[in-house]
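Below is one structure, written out as structure tokens; the observations come after it.
A protein chain is absent from this complex, but the other protein chains hold their places.
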Amino acid sequence: METFPFKKVLIANRGEIAVRVIRACREMGIIPVAVFSDADKKALHVRLAEEAYPLGASSPSESYLNIEKILNIAKKCRAEALHPGYGFLAENPELVKHCEKEGIHFIGPSSRVVKIMGKKTASRAAMLNAGIPIVPGTIEPLLDEKELVYQAEKIGFPVLLKATSGGGGKGLRLVNRKSELISSLKLVRSEAMSSFNDESVYMEKYIEEPHHIEIQILADHFGRVIHLGERECSIQRRYQKVLEETPSPFLDEDTRQKMGQIAVRAAQSVEYRNAGTVEFVVDKNKNFYFLEMNTRLQVEHPVTEMVTGIDLVKCQIEIAAGLPLRCSQEEVRPRGSSLQCRIHAEDPDLDFMPSPGEIIHLRPPSGGLGIRNDTGIYEGFIVPLEYDPLLSKLISWGETREEAILRMLRALSEYQIYGIKTTIPFFKRILHHPKFFKGDYNTHFIADLEKEMDMNGKQDTQIAILAAGVKTYVDNRSEMKQSRRKLSQWKLRGRSDGFSNRF
Amino acid sequence: METFPFKKVLIANRGEIAVRVIRACREMGIIPVAVFSDADKKALHVRLAEEAYPLGASSPSESYLNIEKILNIAKKCRAEALHPGYGFLAENPELVKHCEKEGIHFIGPSSRVVKIMGKKTASRAAMLNAGIPIVPGTIEPLLDEKELVYQAEKIGFPVLLKATSGGGGKGLRLVNRKSELISSLKLVRSEAMSSFNDESVYMEKYIEEPHHIEIQILADHFGRVIHLGERECSIQRRYQKVLEETPSPFLDEDTRQKMGQIAVRAAQSVEYRNAGTVEFVVDKNKNFYFLEMNTRLQVEHPVTEMVTGIDLVKCQIEIAAGLPLRCSQEEVRPRGSSLQCRIHAEDPDLDFMPSPGEIIHLRPPSGGLGIRNDTGIYEGFIVPLEYDPLLSKLISWGETREEAILRMLRALSEYQIYGIKTTIPFFKRILHHPKFFKGDYNTHFIADLEKEMDMNGKQDTQIAILAAGVKTYVDNRSEMKQSRRKLSQWKLRGRSDGFSNRF
Amino acid sequence: MNISLWFDNEEFRLGLNRMEENKFQVKLKDRTFNLSVEFVNDHEILLNVDGRIHNAIVCSNTTSHTVFMNGRSFKLEKKSASQILGGIGEKQVRKDVKTSMPGRIVDILTREGENVEEGQAVLILEAMKMQNEIKSPRAGILTHLKFKPGDLVDTGVLLFTVE
Partner (left out) sequence: MNISLWFDNEEFRLGLNRMEENKFQVKLKDRTFNLSVEFVNDHEILLNVDGRIHNAIVCSNTTSHTVFMNGRSFKLEKKSASQILGGIGEKQVRKDVKTSMPGRIVDILTREGENVEEGQAVLILEAMKMQNEIKSPRAGILTHLKFKPGDLVDTGVLLFTVE
């Protein structure tokens, strides 16, 4: 067991991704340091860390988005490196700059690259220069409503309005006609402001029947860049990824190779280093266009790990420590098929309303070959209102896509998260759908599915009534017992009172 | 989703292996049917099954060993096939015969093969005939004490006394000198009688510095036999496997291939079909000798699944249904390294005394790449006294052996099974041991380890005292609150009593 | 023992007979079920219905049971909605919209007193980092909208009424 260049890594995040990074650190003999807000005092990432320090109030701006507080803790506890996870500060060039200044290794690319890729308009311009195909649209942010209308008519409806600093499906609106343009722009600006503190918005041509497919890359300090195949992310609800899989049932081997090579070239063109993801939109004829590059770990990274066997978080840490890549392009040999379901604290029967609250009963699936559950919760944990609703990522692997799907269905059938509403029943619907099973879907799949009647769960009503009936019976009996006990206690007291009266 | 030849499979077992088979059935669209004894009314395998039927009293002979009861249930619920798991009736030729008679598919080989391989003496004779190397010793069971002494002196001490129907480390004794022969024979006969209902015993030469290495094979109805590499099972305590891994850090590629070929030949020589395991003892010069063949799934089958990606339980069911093997020998391409820890309800600080009882708190490790936990327990479950002490099998996979070990250590550090004693701390000792880490061990490893002082856990005493101190403080305060509440209730009652006195 | 439970405003009458410690015969509508029941703890029940296994969590309070099963929850009222409303059973002529989660009001899109269409967005509520449009459940006049952007609201709070 050789000692690693970093002895201590601070994880500037929460939830399942903080837990994921903590586990990688432990497996590398690195001390994982957690930070936590008031709402997260008892969170799983705190419990699994080796050290943990408070950030204060629960609002993101006062805790996980607070660069100063986080860097002070890193310095105080002498962490040599900082892992940002995804979301929060993961793509914030200010944090990276501060790390660079303080001599703390940021586990990610340089601030220059984070800045370019963080602005969608800047990254589109950079890719255009490097000869990478991009989606038709504006290169600069939209100035005003006048330009909005002009560009939309020039590009042609439908168009997408996108926050320049957006990501994760936030700050995004499809506009079908001119009359919706201005109200949509307002909505996107407002969401962009509140989520990314940057209200600039640009426009893209909307690709019909699109697939959202991304390529995972790894790049080290020595200019070596490899790709680890694709992830099919077209199962989206309101531009948010819901379920991801690899390999894509839509791609052919030729397109896959081309996309991998383009992704590598994209990373090389900006002297990228770290794990990273190049996202493409692919039209029905398998033409693909650069969408954006995420300069961090993706939520859906596990499916790539399952088929390649390569631990992406460990690779990130190794790269940040200046080590060369573990393997060459030829040594990357994906095996089988993998899927991931993002289990959210949302009510699928009530328009996916968030459902924070206490988890009163938790039985995660486990065991058997090819099931993995990356989670940030435990029984008794109160899911906070303040942060995103991702509870856990259920991941399956199979020798074939069919096996991976059937395994996922088995695991979902075992998964019990009770006390709050979750999207588990929704995933059963997706996976049981003949179109999904055949691999015949694009980004419209969920919207179409939601138009269909959901017949699942109806047959359970009868059993639920029986269970409640038996519970009523047993409750009544134990109440009767209690009243009898009370009665006898009363009698006893009466008698002892009687005694005392005699004296 | 094509329909499979079997619609319903009865699982004639309990614990983690019943759960394992239930999961495989669900993933194949087969209805899994559980059976359960009184002690197992609420067991995990019952809860995860789709149908479940009672066997009655808890003792094995009245439940999981009762062929008549089990077959009656199979007929009543119309199961087309029966999976025996391991242990109990898994290698009982009577059960197989009854299945053959009743037209129920036994998921395993024919009764003829089960019978040959079930008797160690018969299997040694069969292998000798097929030209497979066997350990020097008696071919027939020992007749009496006279023959015992004669053979021991002929073979030369040390010798092993082995129950003819033995397995799982039961009915086995190492005898170093003549004076121990007769008492050892008595002990082995008694254990053999109580465990296998067969008191016959034979003798083998004891191989010095031995390795216990086995080859996993798969054989279908069409005479096709392939091997899936080896499992190193030398980490044993009193002849019971404790930790298994693949690949073996001891074998070289040449020996590995030879052993695989011999194992295939052994299976072919008896017209074997089913998954199966050929066990070898390997001496320090890498000479190997046939020990026995297990005609069933092994406890340690998951490590092979982890490196090959092949689901052995599904393969068993497919073979029993008459389907050809999924893949050829060339398509078997093991990747990485895998370990399994058998977590037992035993107290490692008290000579591994069994520790049945209620699991009051359970937090299994999960998540991250390469961790699997095959378990038969849940929080609140009362581990019965009547059955074997295996609670769960924790399995890790890594690109390298080092990664698999470090991952296992990470997972063990997260694993909380409280209320009963478990062997989790013992596994931490094994995995931290420099000799284990280097892969430099044989079957004597555990006995040597037990001679070393266990310094683990000492540093936790202080924290435990602090935790108990805080608990005392808080308990006292809430007691004070309660007495205050009682006091005020008393006051209230006193006052209301006062009122009532006035009227 | 006879009991009634209400689900989705429908009454279900059950006739329960305890045959043995852990065995019940239950009549529900035209069917009779033979149940084996194991309580894993106070609220966790393993039901064996004619051989078929069901795991249910039943959380009870004085007015209802919430049954969690197969990833979903079923709320079974011990009394019907009309009983809860004091037996009046009046037709609801107005519709209250309450929060199903705590959150922050981001924007108000329609003013009190205005006419709204069914499905028209009235306000935007943010929770768990997502902005949700809260829509009118029916056409009518918007009343009782007492919040302004920036206000924090708790679960079960009346957001607005459509009359």
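Read from first to last, the chains carry the letters A, B and C; within each, the first residue is number 1.
Just so it is clear, a residue touches a chain if its C-beta (ideal position, glycine included) is under 8 Å from a C-beta of that chain, and two chains touch if they have at least 3 such contacts.
Just so it is clear, the model here is predicted, and its values are computed rather than measured.
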Completion exercise
Going by the whole complex, the chain not shown touches A, B
Practice task
Specify the residue from the set B:176, B:400 or B:476 that touches the hidden chain.
Solution key: B:476
Handout entry: Touch with the omitted chain, as defined above, among B:5, B:136, B:354 or B:439
Key = B:354
Exercise for the section: Return the single residue from B:36, B:387 or B:441 that touches the missing chain. Expected result: B:387
Completion exercise
Hidden partner sits against chain A at residues 34, 41-42, 46-53, 77, 380
Fill in the blank from the handout: Contact residues on chain B toward the hidden chain run 170, 187, 190-191, 194-195, 345, 347, 349-351, 353-356, 360-361, 385-389, 412-413, 415-418, 421-422, 424-425, 428, 457, 460-476
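In this section, only the chains that are shown with their structure count from here on.
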Practice task
Average the CA atoms of each chain to get its centre, and name the chain whose centre is farthest from that of chain A.
Solution key: B
Practice task
Could you quickly compare B-C and A-C and let me know which has more C-beta contacts?
Solution key: A-C
Handout entry: Identity of the most central chain, Cα criterion
Key = A
Practice task
Using mean C-alpha positions as chain centres, tell me how far chain A is from chain B in Å, no decimals.
Solution key: 37
Handout entry: Intercentroid distance (Cα basis), chain C paired with chain B, Å
Key = 46
Practice task
Provide the C-alpha centroid distance between chain A and chain C, rounded to the nearest whole angstrom.
Solution key: 29
Practice task
Identify all positions of chain B at which a residue touches two or more other chains, and write them in rising order.
Solution key: 48
Completion exercise
Multi-chain touching residues of chain C, meaning two or more other chains, are 44, 55
